[in-house]
Each structure stands twice: as structure tokens, then as C-alpha cells.
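Below, a portion of the complex is reproduced, with chain positions unchanged.
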Amino acid sequence: MTTRMIVLNGGSSSGKSGIARCLQAVLPDPWLTFGVDTLIEAMPTSMQESDAGIEIAPDGEVIVGPGFRTLESAWIEGVAAMARAGAGVIVDEVFLGGAESQRRWQQALGGLGVLWVGVRCESAVAAAREIARGDRITGMAAAQADMVHQGVFYDLEVDTTRSESLECARIIADRVK
Amino acid sequence: MTTRMIVLNGGSSSGKSGIARCLQAVLPDPWLTFGVDTLIEAMPTSMQESDAGIEIAPDGEVIVGPGFRTLESAWIEGVAAMARAGAGVIVDEVFLGGAESQRRWQQALGGLGVLWVGVRCESAVAAAREIARGDRITGMAAAQADMVHQGVFYDLEVDTTRSESLECARIIADRVK
Amino acid sequence: MTTRMIVLNGGSSSGKSGIARCLQAVLPDPWLTFGVDTLIEAMPTSMQESDAGIEIAPDGEVIVGPGFRTLESAWIEGVAAMARAGAGVIVDEVFLGGAESQRRWQQALGGLGVLWVGVRCESAVAAAREIARGDRITGMAAAQADMVHQGVFYDLEVDTTRSESLECARIIADRVK
């Protein structure tokens, strides 16, 4: 089955968005790429820090409310429809709920050729990169490093701890059919 | 029919994105909002200035290549699917092809309750706001002010020349069913 | 005395940065423009929300700590030195302490030709524009609208409630010697 979608899952600062940009550069056809940030920016600003939307605890934990889930569910359906309509789509995700988060995507992607990719990065290195990026909220990289992979199935995994995004992208691109 | 989508069409610097943010604030339910910029940022960076993608002429005219159309078409299908899946969606668009651009959206939105809104702004005022925003490329506001409305059908029109975004948003919200 | 610096003071969402961009476009020589945001981005991210740095209360009030003052004081000296070295400099400021904030700048600007400009905007309109900009933190526009002008001396005042940034910039530029 032709690969229509690449789902990159990894914690904050694991290097997903860099891999996504490199994938767009090395894949022969033009692919679209969307991240969790695309969805968050599309939401009402009032939901970006409220009980209905997203809340970030002082230790970097992300808590997601019911209003968020409703919009996220429609977003997932829409991204799946883009792939069905013929565009290659790279999704850059943070499976805060592990296997349960993957299940939400799987339900929408039925019948599509999907490549599931785990993006690993050693917790200490991800935390160091979080500091280098100058994010105001710190602690997310460490909090999410292992959590997001729990119970998740992958076609392949890459590790950015000692590999550049471009190398990881080439390994992934080789698996695209 | 319940309104599931609001399409705001207007030239660059006409005030569409401000109206979209205000609509999200005044509408009782949470709506998603997407603009042309969301699509452009999702594309490979190599397409952002190439023959296959988008090119901006020195006078501010935007030229769109065949590669752009393919991804845009999938994007439109996907946004329509989000509305079908139950999310209210505000689209902030620039119909560079006038009626022809609207037709592309209409084909994808069949069966959905859509509110078509024209966002007008006097050309000189839009050009002044373009300077105030500090965009590197100038001339787009003047070039697009009238062009994008040619042959386009609207349910209602608003004018930001002398009205704030929030007032325009309230007028539009009153028409949402 | 030749004008070497233009200080724009106004509350959040009063339109200062738009006027600054327009001033750069209409003034015959190239001028530099800096805002409070330039300073904040230059600070350690840890100070951007801490007791030593800046804190934003739930009602939009901005509280500034002693660590902020030390860096701000050096920043002001540096910006004054740029004007002394021959560059025209536009400063886009929020005098949270009113006359006391102005005094801090005056001490550094001794001997320089300065044009002090008050940027007014009706509180309700500024609050509406804050919503249109989609800022996550709301309430700052209303909280600051009058406060920042208390006891401040101006060479001229402009009002963006019903005037475009470019018109205001032209009025200011006419006063530059």
C-alpha cells in the first residue's frame, strides 16, 4: 500500500519538527506537514490556557480538557481526509496518552498507508535542547521523553540523541513506499 | 441548516485574521480558524518560492504554480472534513482567482452550512496598514483589494475601513445559525 | 536641536509599533526602532516569568522585579548611546510607572534632541484590538490605557482610535527637526 501518511511521535524537544522539515526536503514528491502547534494555534486563544483547553502544570505536564478533545477529533478527521485526497502528510505528534492517543489516529486512518515512527531522544539531551531553544516553560522535554512511547506501536524508530535530523529523515524516507 | 463554516475572503491587510480571532471570542462554541498562511507553512520550504509553489512578483502579485494547486486541493478537502466531523471552522482566505477560487471551495463544501463573508477595505487604507505591519513585501494590499472580490458571491459583507474587527465579527456572528 | 530620538509611549494595543514602522517608512533617513519586547526577548527566559523579572497578574497588570530594573537601566543607556553615535532611534515604550518611567529615560537622554509622543487609544477600542490580535493574556490594554500617561510630559499626542498609524506617523514626522 502506498504510504500516504508519516506519523512522527516523540516528546517535546525530541527533534520531530526538524525531521519533518528534512523529510519534506528529501522525499521526491511535495508533502504537507502539520504539528500539534498547528492545531493549538487554530484554537480560540481563550482555550489555550483554560480548563476546557490546555493547561500546563508547573512541572511541564500538559493537561488537556474536553473542549480540546472535540476540536482535536475533528482535526484528525480532516488531516486524514487530506491524505485520502492525494496529499502526502507528515504529522508531528506528542502522544501524551501513549497507546490511547495512537488509537485515536488509527481510527481515522483506516485504509490509508501509514508509517508510524517513534522519535526517541535521551531525556537529559532533550532537556538540554529545551534550554537551548529558550522555551519559557521548561520541564516538558524530561516529563514526556518516555511517557509518550508507552504502549505505542512503530514501523521504525529513530534516535536524535547522536544523529542529525537529516540522517533520521533519510532512514525514514527509505521506508516510504 | 446549521452554520458549520465561515469563509472570510479579502485582500492582504484587509483585516481578515483579526476578524477571525474576534469571531472565536464572540461565538458561543469553540471554532477552529485557518488561514492561507497555515497551508503555506505546511508546504515544503522549497515550494514557498519556486515555480511549482508560490512566487511573489515585485509589484506584490502572487503567482501560484501547479504543485501548489495539488496540495491546496487536498487541504480544502481536509478543512471541509473537519467541519463535517463537527467542528465549526473559520477560513481566512484570499481568492486570488475571484469566482474561480470560490468554486474550488464550493465543490468541497457541498451539503455544509456555509456563511460566505466578503471583507472589504479601501485600497489606500489597506496599503497604509501593510506599512504599519512592517511586511517586507509591499504592494499586495493595493494589488488585491478589489481583485479578490470579482464575481464572488457573499451572504454578507463587512468593511474594516472605519469599523473595528470586533464590530465586524459581531455582525457576522449574528448571522451564524 | 536635531531630533535624534522619538519616544512613543502608550498602553498595550494602542498602536505604537504600527506607528513606529510607519515612521521608519516616512522619515527621510533610516531610523532604528526598538520596543519593550526587544528588551524582554534579550533577557534570560527564566526572568520572563519570575519574581526577579516580569510577572503578569491575572487582570493583565505587569509587575516588574529588581532584576528587570538592573537590565532595563543598562538597556536605556545603550539605546541612548546609539542615538549619540548618530542613528535616529524610535523607542516604543509602555511607561508602567508613568512620570517615574519617563524620568528614567530623561536621565539617560541628556543633551539629545528627543521628541516625546503620547499614543492614546480609547480603552474599549484598545481592548477590542487586543482580542483581534489573539494575545493569550487579555486585560492589559484596558489596564494600561490611562495609567501609562499619568504625569507624563509630551511634545505631541496622537490618537489611534479613529486615525490610521500612517496618519499619526506623518503628524509626528512633521515635528522631527
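Should a chain be cited, it is by its letter among A, B and C, assigned in written order, with residues numbered from 1 in that chain.
Quick note on the criterion: a contact is a pair of C-beta atoms (placed from the backbone, for glycine too) under 8 Å apart; a residue touches a chain by one contact, two chains touch by 3 or more.
Just so we're clear, the structure is a prediction, and the values are computed from it rather than from any experiment.
Here 3 copies of the chain are placed, and the complete complex recorded in this file has 4 of them.
Methods note: only the chains that are shown with their structure count from here on.
Rotation angle, chain A onto chain B, C-alpha superposition: 180 degrees, expressed as a multiple of 5. For the criterion of most C-beta pairs in contact, the winning chain pair is A-B. Two copies of one chain, chain B and chain C, form a contact in which over half of the residue numbers belong to both partners. Note on chain placement: the centre of chain A and the centre of chain C lie 39 Å apart, centres being C-alpha means. Averaged C-alpha coordinates give centres for chain A and chain B that are 27 Å from one another. With centres taken as mean Cα positions, chain C sits 32 Å from chain B.
Shared contact sites, meaning residues of chain A that touch two or more other chains, fall at 45.
In the complex of the two chains, the chain A residues touching chain C come out as 45, 48-49, 134-136, 138.
Across the complex, chain B meets chain A through its residues 21, 24-25, 30-34, 38-39, 41-47, 52, 67, 70-71, 73-75, 77-87.
On chain C, the positions that touch chain B within their shared complex are 15, 18-19, 21-22, 25, 125, 128-129, 131-134, 162, 164-167.
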